[in-house]
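Okay, handing you the structure first.
A single protein chain has been omitted from the complex, and every remaining protein chain is retained in its original position.
So that you can tell them apart, the chains are marked A and B in the order they are listed, and the count of residues begins at 1 in each.
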Amino acid sequence: MRRRARIVALELWLPVVVVAAWWTLSAGSQSLYFPPLETILEEFRATFLSSGADEHLRPSLVNLGLGYGIAVVTGVVAGVLIGMNRWAAAALDPLVHFFRALPGPALLPFAIIAFGIGTTMKVWIIAFTSLFPVLLNAIDGVRGVDPTAREVARAYRLGRLRRIFAIVLPSASPQIMAGLRVGLQTAILLMVVSELVASTSGIGFFILQSQQQFEIADMWAGIVALGLLGCILNAAFGLVERRVLRWYIATHGEVVR
Amino acid sequence: MREPATTAVVGVAGVAGALAAWQAVSAGEVLDSTSFPPPTEVLDALVRVVGESWFWTALGETAKSTLLGLLITVAIALPLGAALGLSETAFRSCRLVIEFLKPIPVVALLPLALLMYGTTLQMKLVLICFGTLWPLLMQVIYGVQNVDAVAAETARAYRLRRTRWLVSVVLPSAAPFIATGLRVAGVTALLLSIVTELVGGAAGLGLQITRAQSAADYDELYALVVITGVLGIAVNGVLRRMERRTLRWLPEHREVAA
Partner (left out) sequence: MRLLGRSDAGAASADAREAAGTVISVDGLGKTYGAGEDAKVAIERVDFEVATGEFVSIVGPSGAGKTTLLKCLTGLLEPTTGRISFEGREIAEPPARMAIVFQDYARSLFPWMTVARNVELPLLDKGIGKAERRRRVGEALEAVGLPGTERRFPWQLSGGMQQRVALARSLAYKPDCLVMDEPFASVDAQTRFELEDLVLELRHAFGMTVLFVTHDIDEAVYLSDRIVVLTRSPAVVRKILEVDLPRPRDQAATKGHQRFAELRTELLELVQTQRPTSPRPDA
């Protein structure tokens, strides 16, 4: 019991000290760039925790959800189909690798040309850029299914669909989850980037607007909001990942990095 | 077993097919061919661009910030990560702070960085370092923590001195983890560099892309995007090769997220 308390204390003291230091050192600060933490938190509460949340938080989350969702479904389904077909995999490999390596934000001008500015453009660019990490990892995961597993499927004469759902998908799931993780990071990145350029809503837009109007505390509030969002989404993903890959963690000790 | 030659041929065929489809769509009536130039025009623009000096200057800027940012990050992450990896107390103290800073989308700091530093190299470096440090740090820590227990005991049994222990046992053991972290960091550094240029207006390829867009030089725009993609492939390729070489030092029991 004492040992437990010691570990908790060890893990918490520094974060607490850092926040406390930030609070005290910035209290009553006149600096342009670093307003008092208290003010920041007040603005944060006012903008994001009250009814004002709808104005900026919701559009961001909706676009993120839609874009990432489309990328995940398309990526996994296409990945499985392509991965199971050697010719398709060979033909599409260079293209998939190219778009995976291309920094997503570079496509922003193209997206604006094609879709204008607005929700469609944002959802498209989030979906398109986070598709490729998912797709690439799904293809690799499917191709890497243990040959013994395949043999067992053949030896016991399992049907095609059964083979995919009972053997191929679960076997590839560690790699697929790794792809989903990278895809999430990409989606969040493009969500913010698309709101920093030619946008009228969203957390990114809020941060930019605050900066342009020298509402620095508001800007920081937006940064805190995004930081929290990033943390929460990652934590949630980690929970899901640990649940889905329980069997993999039990046999390998950790998830695919 | 298919030979690599056949795979390569099929791959080329795939790319050719995609280009042909692009050509067909662009030449048809579906899309405005000014905004969506066919691959032939983009290729022309590409050749033209590569001959221009502003292109190489811009490329140099992007490369400079990427490499410099990466170097700074590595210089901090290696010693710090090693120290944290070797000390349970220090690691446990810092873990939450790092885990909280890691998922913050660095792009959110772009407006602040612009405010503080303008569109300078310094601004780019601050963002690149902040964005690449935390993940790399964690990878170094994992690598150091995961030194093979048997190797560790053998070293203790032979009473190896601290420095030799670090260099001959810890470093090779942690190398695959570090190499993976480096690959991700390199790719992220390039990404952040482009973002600061494209969105923030700092010098580099990203800025040229924005310029081409405002000037409605669409074929140049597409050409620059393609070149950026190629740059991404190059960076990824080089770092992956390094990673693979270090993976050979230890039994390959890990898979890597693409």
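Note that in this section contacts are C-beta pairs under 8 Å (C-beta built on N, C-alpha and C of every residue); 3 or more make two chains touch, one makes a residue touch a chain.
Just so it is clear, the structure is predicted and the values come from calculations on it, not from any experiment.
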- Note: the excluded chain touches shown chains A
- Item | Touching the absent chain when the full complex is considered, from A:167, A:198 or A:231 | A:167
- Which residue among A:42, A:55, A:146 or A:254 touches the omitted chain? A:146
- Item | chain A, residues in touch with the chain not shown (by the definition above) | 146, 148-149, 151-152, 154-159, 162, 166-167, 170-171, 173, 247-248, 250-251
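The working rule: only the chains that are shown with their structure count from here on.
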- Item | Inter-centroid spacing, chain B versus chain A (mean Cα positions, whole Å) | 17
- Message: Please output the residues of chain A touching chain B within their complex, sorted ascending.
- Response: 7, 10-15, 18, 32-33, 86-87, 90-95, 97-110, 112-114, 133, 136-137, 140, 144, 174-175, 178-179, 181-182, 188-189, 192-193, 196-197, 203-204, 207-208, 210-211, 216, 219-220, 222-223, 226-227, 230-231, 233-234, 256-257
- Within their complex, chain B touches chain A through residues 2, 6-7, 10-15, 17-18, 35-36, 89, 92-97, 100, 102-105, 107-112, 114-116, 139, 180, 187, 190-191, 194-195, 198-199, 206, 209-210, 212-213, 218, 221-222, 225, 228-229, 232-233, 235-236, 254-258
